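Okay, handing you the structure first.
As you look at this complex, bear in mind that one protein chain is not there, while each of the others sits in place.
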Amino acid sequence: MHAERKNTIIRMFNVSKRYGKMEALSNLSLEVRKNEFIFVTGPSGAGKSTMIKLLYKGESASSGAILVDGMNLARISRKQIPMLRRQFGVIFQDFKLIPTKTVFQNVALVLAVAGLKPKEIYPRVMDVLERVGIDDRAEEFPPVLSGGEKQRVAVARAMVGGPKIVLADEPTGSLDPDSAAHIFQLLRAVHEAGATVIVATHDQQMINNHDGRVVRLEKGRMAREN
Amino acid sequence: MHAERKNTIIRMFNVSKRYGKMEALSNLSLEVRKNEFIFVTGPSGAGKSTMIKLLYKGESASSGAILVDGMNLARISRKQIPMLRRQFGVIFQDFKLIPTKTVFQNVALVLAVAGLKPKEIYPRVMDVLERVGIDDRAEEFPPVLSGGEKQRVAVARAMVGGPKIVLADEPTGSLDPDSAAHIFQLLRAVHEAGATVIVATHDQQMINNHDGRVVRLEKGRMAREN
Amino acid sequence: MLIFAAKRALTDIVNNKFLHIVSIVTIALSVFIVSAFSLFFNNATDFLDAWRTGVRVIAYVGANVTEPQRTRLEETIRNLNGVSVVEFISKDDAFNDLKQKIGQQSSLLDGLDKNPLPDSFEITLTDSYRRLEDIEKLSQSIGGLPYVEDVEYAQKWLHRFNGIYNLFKVTGLVLVSIFFIATLLIIANTIRLIMYSRREEIEIMRIIGADEEFIKYPLFLEAVAQGFLGGVAGILMLYLAFILTVPNLAPETVFSFFEIRFISVKFSLTIVLCSMMIGWVGCFFSIRKFLKL
Partner (left out) sequence: MLIFAAKRALTDIVNNKFLHIVSIVTIALSVFIVSAFSLFFNNATDFLDAWRTGVRVIAYVGANVTEPQRTRLEETIRNLNGVSVVEFISKDDAFNDLKQKIGQQSSLLDGLDKNPLPDSFEITLTDSYRRLEDIEKLSQSIGGLPYVEDVEYAQKWLHRFNGIYNLFKVTGLVLVSIFFIATLLIIANTIRLIMYSRREEIEIMRIIGADEEFIKYPLFLEAVAQGFLGGVAGILMLYLAFILTVPNLAPETVFSFFEIRFISVKFSLTIVLCSMMIGWVGCFFSIRKFLKL
């Protein structure tokens, strides 16, 4: 919590998120420095996914302030949201792959959205698919993939745009230990290339085996930080 | 593999499953006795989910024979498939909850399908929701639940009908260690009550901590059994 | 069984409000189109029919017929099938009529010393007896009666009118059929689209062991309910459009003999029944594809 201000990329201050009576996050404050690697952990329903959702403004906070790279998320206009989201690479817990687009098209979409030309897109997508080990399924549609294969596509999509910040929600939940370790190496590589990485996970072993600050949530509150 | 014939509940003999050129399962043979507890493990894409899908005839095998409780799955008619499926309680890797039905309705559906009356259904559903620890969310719709909460609903649905055979595909992948242990206790209880349980999982720790035969698949083939 | 299906249909409607509303709106609009055209077509046919009311058959009576004979003849004609009113026109009345008809040039009749016209009966037909063939047959029977010298009716005009009338009726029926089939396909299409967006739900139900009947019955009930609501809404829309536009058309200022009528209650009920059936049929055909999952 003693980061220098100018190096802060994410700042959450007293953030709460209520759904009806249900309080998914309560008075959460957190400061993330540029190029930090953070684990967010906690039991089921603690608010990990909600926290990630608030960061890319998939939802708005009920109260409190969130600043990402100097932008106050409560203040930005609808028009600015796409720009904000392109700063992030997000691995969703439920993958959120488009079932009617091929693996290639799903990953390529991020680059198309950013305005790249098809001939720039092709090599970059194939490269990242190869890195997650799914390049041989590039022309398949997500519904025919196995759980782990889908997850690797989701990882590929999150990394292909070279995002400033990677938000990974349970990025290895459907993977066997070897594949999981491999994906973690990729997240490490992205981190070393300068990105800030936030990983929500239950996998205590993963947390123990890797360096990184650990934030523990419980029932929407900060339980412990180390 | 030396089980007595009359105690065999599932018998797979030389089963293969091809999707186009892709062979998801190759020449798999497996015999499961009544009331066995089996772990199926293996890397991502090994064919664990495919094997489960073949058992409840979500897909038909490309070759080989599958017998469940004396029925040859290749021979049963379309009309008999629902009867077959009601023998199973399946926890799907991607949960397969109906988004437009509440948690309660999703779980109750299994009993309604089996022909139970609403007043019999209510207590049984609430009981099982309580056991997986999600009874307070009974009136919510799946899309608002956290990953772990959805998984617990899926577990509840698989157990509510008192199935002969439980097929659990990665039943704790989205759960923190405590919740996972709790779900495992529930599976154990179902097992002790007489059900046959087949669990597909990557979680090596889980396998080590519990008794049960372990079947390891690799690239669609049986790699090791112990 | 049916009660449980109905209960499940009800919660299903609550859970999928959007889809049900869309479906009902589409059915309502389709019913609206078909019934609006039927309304137009029925009234146009009635209108043509009303025009035909003018058709009269004239029977000329021989010159030397006595009054009792004439009275008997009148009685005989009156009792013929299809005859509604028989009016006696004396030759003097006929002469005056003729004078008026020629109008401007009537002065040329003043030079005549005696009225050369015969007595006649003007025969109006009943409503159900106005087809060309009926008129021809009736004329023949009258012509065969004693004391009748000649029978006259607007043959040429009637032939022409009959041509229009039949052409109009056939065209109208072709159009109604076309509209009916087209809207039926539109409704089936819409239901198929709804099933498509519910295919995941259907698949999940199949996978946990629901048989076809379990899945189908509530969907059928819903489709029939949609058909009912859509049909009623469509007819209400038509009624609204009717009371908003018809007073502005004001045909009675031009045609005193004719008044635009709304579709009959019986026809409305038929339409609602049809639209329920269409819901059922549309569901039947679109569901098969998705039950195979």
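Details
Which chain is which? They are A, B and C, in the order written, and residues in each are numbered from 1.
One rule holds in what follows: a contact is a pair of C-beta atoms (placed from the backbone, for glycine too) under 8 Å apart; a residue touches a chain by one contact, two chains touch by 3 or more.
Remember, it's a predicted structure, so these values are computed and weren't measured experimentally.
Of the chains on view, those touched by the hidden chain across the whole complex are A, C.
Checked against the full complex, the one of C:Phe88, C:Tyr147, C:Phe179 or C:Phe284 touching the unshown chain is C:Phe179. Interface note for the absent chain: among A:Arg11, A:Lys48, A:Arg137 or A:Arg157, the touching residue is A:Arg157. Residue C:Phe32 is the one among C:Phe32, C:Phe121, C:Tyr153 or C:Phe220 that touches the chain missing from this view. For subunit C, the residues touching the absent chain in the complete assembly are 18-19, 22, 25-26, 29-30, 32-33, 36-37, 40, 44, 47, 98, 102, 104-105, 107-109, 111-113, 116-117, 150, 152, 160, 163-164, 167-168, 170-171, 174-175, 178-179, 182-183, 185-186, 189-190, 192-194, 196-197, 241, 245, 249, 251, 254-255. For subunit A, the list of residues touching the undisplayed chain reads 56, 58, 79, 82-86, 88, 90, 96-101, 105, 109-110, 112-114, 118, 157.
Rule of thumb we're sticking to: only the chains that are shown with their structure count from here on.
Computed from the mean C-alpha positions, the centre of subunit A lies at a distance of 30 Å from the centre of subunit B.
If each chain is reduced to the centroid of its CA atoms, subunit A and subunit C end up 67 Å from each other.
If you average the CA atoms of subunit B and of subunit C, the two centres end up 62 Å from each other.
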